[in-house]
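A single protein chain has been omitted; all remaining protein chains appear in their positions.
As written, the chain order gives the labels A, B and C, with residue 1 at the start of each chain.
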Amino acid sequence: MNTHPYGETFALWRDGCPDDWHEYTHHAFVEGLRDGSLPRASFLHYLIQDYVFLVHFARAWSLAVVKAETLDEMKICAGTVDALVNHEMSLHVQTCAAEGIDEATLFAATEEFENLAYTRYVMDAGLQGDFLDLMAALAPCCFGYGEIGVRLAGSAAADTPYRPWIDTYADAEYQSVMASVGQMIDGAIARRLGDDPAQSARWPQLQQRFTMATKLEVAFWGMGLRGA
Amino acid sequence: MNTHPYGETFALWRDGCPDDWHEYTHHAFVEGLRDGSLPRASFLHYLIQDYVFLVHFARAWSLAVVKAETLDEMKICAGTVDALVNHEMSLHVQTCAAEGIDEATLFAATEEFENLAYTRYVMDAGLQGDFLDLMAALAPCCFGYGEIGVRLAGSAAADTPYRPWIDTYADAEYQSVMASVGQMIDGAIARRLGDDPAQSARWPQLQQRFTMATKLEVAFWGMGLRGA
Amino acid sequence: MNTHPYGETFALWRDGCPDDWHEYTHHAFVEGLRDGSLPRASFLHYLIQDYVFLVHFARAWSLAVVKAETLDEMKICAGTVDALVNHEMSLHVQTCAAEGIDEATLFAATEEFENLAYTRYVMDAGLQGDFLDLMAALAPCCFGYGEIGVRLAGSAAADTPYRPWIDTYADAEYQSVMASVGQMIDGAIARRLGDDPAQSARWPQLQQRFTMATKLEVAFWGMGLRGA
Partner (left out) sequence: MNTHPYGETFALWRDGCPDDWHEYTHHAFVEGLRDGSLPRASFLHYLIQDYVFLVHFARAWSLAVVKAETLDEMKICAGTVDALVNHEMSLHVQTCAAEGIDEATLFAATEEFENLAYTRYVMDAGLQGDFLDLMAALAPCCFGYGEIGVRLAGSAAADTPYRPWIDTYADAEYQSVMASVGQMIDGAIARRLGDDPAQSARWPQLQQRFTMATKLEVAFWGMGLRGA
């Protein structure tokens, strides 16, 4: 068997919006991280916004615990909240600290509209729908950063100053968490949609949520490039 | 075709818990309304609790508007909120006013645990799940009262003092709203679970929510009989 | 006494962000409605987006019913949902129908990011905070359109083709609903923050929510001007 490391569901969703997915994972911002050409100001603007993004992303994963219906779903989602708050966000805090920006300043940063649109769309997916609606909206960020991390780890310029960012997502621990999340999502899908989920009545809407969140990722990179 | 006036979904759910449904719709409290033997104090205790129940039931139907995904779902749910706040609750207000209990007192009444358990279970069904989870938890009250109203209207003792209560639910307007709600639920089910919903992976859980809410109706009547 | 027709709270919030408020209520889009110079394509683009906005705005007002704590709060919010679904949205439906766009098309329109950001921000204000947080986020749209309607009704070019839009918000019924909403908000504030709300610990955050929603109104007009 030749399953995707992040699971079958993710592979289906990604293949359901190939152009948007490519635009997201191969965005000019990403290429700038890879070859090191991304202006530092753009990166910092992005990083500050991304910190606030992660605050709301952690809220959304917590909402997933509220909506979970199995012990496995609860544990994986609670673990992801912990990984976000205690691991991924520390990269942002450390990098910004080196630039003289403390965490309280990060937490209080005014959100750009692209940022606001994305995180609140995810949150509302959870309020309006069920656990699957929320997972479909959460998936592009999680797995896309995983894909980007792996690709850039193997192809980035030796002297790119963005190696720590790349390493965060190429990291074995991040990849391992993503594999667990992907497996949990496959189980959550099977439990609610049965053996052939892509043929189920709800599939088009779940795809739509995944696609929308992917488009919001593209807009987020664009916001980063634009700068403050 | 010989469909149920409240729709196919309701008929399936009701037939999925026949004993609980009978216990609910033929409860001693209901029989006491029918033959007039229900003590007035029990009725008043019930009515005060039911007023607070309807406050939270209206909140739950409002949550359904939040969770709706089609215009029809939104309109039917918003209309039900209006029917609850401006029609059904007025029976309670008028009856209690005749006993010297004003609406502010009703609104501030301390909820019995059976009452609390029921309404908050319904609300959480909406927070945890999607529109269908909420509908499954809302259905027993709506349609059960409709069934009871029709049955008692045709069989109640001529001198039962509870005729106004019976008429509220036997009423053509209430029945018509229930028919619309049932049709909307059938559409909501078809949209999300396809043509053979009872064979879908999610069906057992939806049945479980309907059954639990039916059991909570039984407990609510028991609370009424017990008195204050 | 010389209170504002939409209430004391609104007056305080508006005066807490005078520049943003002016930018919103005197935006080039608004001036284009007034003098008739707004391109028809911009108006239609706006109107389609605004229809979807109202769908989510009705969801947010329904969430307010979920969060209400008094009978008055429940009734006013439920009435506003009804006014949105059955009154304000009909302007959009009729105008678009005359252009050959039916309501199903409106309902399915893809939301622009500015639209998404705004409605989901409001919804999350309700999920994260309490009734007041939600009111602060809902207020700018309600009252700003009321102010714009009144101002334009008295100053618009005789031949502006946007008179029906202006009339919708200058309308006595719309103004009356807004007065009721404003009074209800004043009561909700007094109940939770006491007699001197602007001195309470929570005030800065409520102001921040009102200000953010006002900025999102400015962005929404900009989206309209930009066209499809």
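Everything below uses one rule, namely that contacts are C-beta pairs under 8 Å (C-beta built on N, C-alpha and C of every residue); 3 or more make two chains touch, one makes a residue touch a chain.
Just so it is clear, the structure is predicted and the values come from calculations on it, not from any experiment.
Student: I'd like the shown chains that the missing chain touches, ordered by label.
Tutor: A, B, C
Student: I'm checking contacts with the chain that's been left out. Which of A:L12, A:A28, A:L44 or A:V66 qualifies?
Tutor: Selected residue, touching the omitted chain: A:V66.
Student: Taking the entire complex into account, which one of B:M123, B:A139 or B:L206 touches the absent chain?
Tutor: Here the residue in touch with the unshown chain is B:M123.
Student: If the hidden chain were put back, which of B:L71, B:A153 or B:A219 would touch it?
Tutor: Looking across B:L71, B:A153 or B:A219, the contact with the absent chain belongs to B:A219.
Student: Just to verify: which one of C:P39, C:P161 or C:G194 makes contact with the chain not shown?
Tutor: C:G194
Student: Could I get the residues of subunit A that touch the absent chain, sorted low to high?
Tutor: Against the missing chain, subunit A presents residues 55, 58-59, 62-63, 65-66, 68, 70-71, 74-75, 77-78, 81-82, 85, 103-104, 107, 123.
Student: Mind listing the subunit B residues that contact the chain we can't see here?
Tutor: Counting only subunit B, the missing chain is touched by 59, 113-114, 116-117, 120-121, 123-124, 127-128, 216, 219.
Student: On subunit C, where is the contact patch with the chain that was removed from view?
Tutor: Residues of subunit C in touch with the missing chain: 66-67, 69, 127-131, 133, 190-194, 200-202, 205.
Following the convention adopted for this analysis, only the chains that are shown with their structure count from here on.
Student: So, comparing C-alpha centroids, which chain is the farthest one from subunit A?
Tutor: Computed centres place B farthest from subunit A.
Student: If I average the C-alpha coordinates per chain and also across every protein chain shown, which chain's average lies closest to the global one?
Tutor: C
Student: Nearest whole angstrom, what separates the Cα centre of subunit A from the Cα centre of subunit B?
Tutor: Here subunit A and subunit B have centroids separated by 42 Å.
Student: I need the residues of subunit A touching at least two other chains; which ones are they?
Tutor: In subunit A, the residues touching two or more other chains are 127-128.
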